[in-house]
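For this depiction, one protein chain was excluded, whereas all remaining protein chains were kept in their positions.
Each chain carries a letter (A, B and C) given by its place in the written order, and its residues are counted from 1.
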Amino acid sequence: MINKKFESTAQAVADMKDGATLLVGGFGGSGLPSHLVAALTEQGAKDLTVVSNNIGAVSDGVAALISNNQVRRIICSFPVGPHAEDLIERLQSGTIELEIAPQGTLAERIRAGGAGIPAFYTPTAVNTELGEGKEMREFNGRSHLLEHAITGDYAFIKAHRADRWGNLVYRKTQRNFNPVMATAAQITIAEVSEIVEVGEIEPEVIVTPSIYVDRLIQVEAQHEGRVLVNE
Amino acid sequence: MINKKFESTAQAVADMKDGATLLVGGFGGSGLPSHLVAALTEQGAKDLTVVSNNIGAVSDGVAALISNNQVRRIICSFPVGPHAEDLIERLQSGTIELEIAPQGTLAERIRAGGAGIPAFYTPTAVNTELGEGKEMREFNGRSHLLEHAITGDYAFIKAHRADRWGNLVYRKTQRNFNPVMATAAQITIAEVSEIVEVGEIEPEVIVTPSIYVDRLIQVEAQHEGRVLVNE
Amino acid sequence: MSKDQKEVMGWKMPELASRLALDLEDGWFVNLGIGLPTLVADYIPEGREIILHSENGLLGLGPKPEAGEEDPDLVNAGKEPITLKPGGSYFSQSESFALIRGGHLDAAVLGAFQVSMHGDLASWKLPNATLGRVGGAMDLTVGSKRVFLFMQHCTNKGEAKIVEECSFPLTATRCVDRIYTNLAVIDVTEGGLVVKELAPGVKFEEVQERTAAPLQRSEALLVK
Partner (left out) sequence: MSKDQKEVMGWKMPELASRLALDLEDGWFVNLGIGLPTLVADYIPEGREIILHSENGLLGLGPKPEAGEEDPDLVNAGKEPITLKPGGSYFSQSESFALIRGGHLDAAVLGAFQVSMHGDLASWKLPNATLGRVGGAMDLTVGSKRVFLFMQHCTNKGEAKIVEECSFPLTATRCVDRIYTNLAVIDVTEGGLVVKELAPGVKFEEVQERTAAPLQRSEALLVK
């Protein structure tokens, strides 16, 4: 019988190894799987490559992994924010490598990773610093860059509700990077507020189908994300 | 005030011109916008390029446009079925050109068209007749083909329920090619069973957001598709 | 291989479906191709949850509906009426093929016109046909973690379908992992075709006679 539920976040991340590539969902605090991130800071895997849109928006996001010296390489679109000091320090000392990708290119590269497309062309970032060194090609009279897929060994995602099979639905803009990251990792771990019986989620409203979710961990429902106005 | 509702299918397709590219949703009879197809046979635009997964599955699908000599070129994955005789005749006489594409490549090319990606790589169809003449390139030690985006001047799609803005939801497997085709045309016309007030469809269950729908036409709700067992 | 060979029965198709279903593991996501392979759905061993995928946009395919209960908007990839199990989900064709092509299916069970000793598959077009019908076959063979064939060992005319090199138009090369026929279960390995299991009452030599490529015995078969 399918049962993807783990009893603790520690168990859910126990097998993560040094050097792994990790995709982390969320956009700022909303949709951030912060309990899984916290468990990983305890677990201690090092030399991680982390793919996440925001890096310093909240202290309990990827910033916590950076401060804990677990990250070797970062791919993101927005590496600034109130908790980015430790990142800046490590970039200057050369202990972390940073790749900035336009947000849409980042999302599309992850989508390509989940969809079996090794590479695609996009006009985004042509003639910019972020397009430097990339292969260029003209289609329909317009210049495009070749961009490569991103996949992860693990994805940490957050959703609102799951069933035993691993079907997921999200709350409002909590959705953000979570559904696409769920498709692109070998092992996708979803932190959810509620796990319901199979059949309780309408088949037409499921956003992430069960096939993309490997592990489920339930956390307290009150913690749905944070309003960032005061940070 | 936004109002995308047209009073008749004839009005909704009135401006279609000879030589247009038309995407037609549906998988067999399910999700097939057959009222729009019927209106187009009346309207009479010729030399159409039609993109549709099935060509001869039902008589009131693309087969009707073929029999009415409105089609010059077809891109599809499954050009057979009980109503494909007229297609076969026209292929043999050379009045119709056929491009067979693997179903996933077809869907992905349309998705690329809607997402601003001019071309992408896929391993599907490598070393096959359908890959002949296509540019090949190796990624991660595996051969891939370069495939190009498909866009349409028009898309005919079918959905279950719409609101005035053009948000759409679908019934069960009626969804099929409809959401992706909605994204890839200059003008997307949706044939729906019901039009409700703005706000009546939950924002989290909307499958096709309003931005992708240009025209709405309401048809009788009882005709939701056809079971094909007896065809 | 010739028409006057005496008939060897082996498994009937429902029995073969039942045999194949045994190899589908609890929790797997599996696509059953149009036609014969759909039989497998009826023989999933009790206690196992196998989630069936249909490429027109659903996971969690259930049994055929009762007569009169068909829903024209609930069909499988063969456009036949089906049902959805609790836990099932609907999605678009582009999402469905992203799932297939992204390598997420544990297995695809497909039919075949021909299969080569190297695992090349021909399944979408007969050599003299005006039209092929590729559907999702090329995507499923390239994208699934495992490709199982479910087929009669020979054609209706008694011709071998398992061959050294396919002469029919290819669906994909080097893609088939295992072949289930009415006569045997055959693994496609780096070292060639290995008969893993014989249908009751069928001899290895009888299978070899009906196969246009060299077969080997698996260790299990040698022990017998």
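The working rule: a residue touches a chain if its C-beta (ideal position, glycine included) is under 8 Å from a C-beta of that chain, and two chains touch if they have at least 3 such contacts.
Because the structure is a prediction, the values reported are computed rather than measured.
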(message) If I'm reading the header right, one chain is hidden. Which shown chains does it touch across the whole complex?
(response) A, B
(request) Taking the full complex into account, find the residue in A:Lys4, A:His83, A:Arg175 or A:Arg215 that is in contact with the omitted chain. (result) A:Arg175
(request) Decide which residue listed in B:Ser77, B:Gln103 or B:Asn167 touches the omitted chain of the complex. (result) B:Asn167
(message) If the hidden chain were put back, which residues of subunit B would touch it?
(response) 1-2, 111, 113-117, 163-165, 167, 183-184, 198-199, 203-204, 206, 209-212
(message) Suppose we count only contacts with the excluded chain; which residues of subunit A make the list?
(response) 27-31, 53, 57, 77-80, 84, 88, 91-92, 98, 100-105, 107-108, 110-111, 122-130, 170-180, 207, 224-229
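As a convention for this text, only the chains that are shown with their structure count from here on.
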(message) Taking each chain's centre as the mean of its C-alpha atoms, which one ends up farthest from the centre of subunit C?
(response) A
(request) Measure off the straight-line distance from the CA centroid of subunit B to the CA centroid of subunit C, and report it in whole Å. (result) 29
(request) Could you please state the distance in Å, as a whole number, between where the Cα atoms of subunit A are centred and where those of subunit C are centred? (result) 36
(request) Report, in whole Å, the distance between the mean C-alpha point of subunit A and the mean C-alpha point of subunit B. (result) 33
(message) Give me the residue numbers in subunit C that touch at least two other chains, ranges are fine.
(response) 58, 84, 90-91, 97-98, 100-101, 142-143
(message) For subunit A, give me the residues that contact two or more of the other chains.
(response) 115-117, 203-204
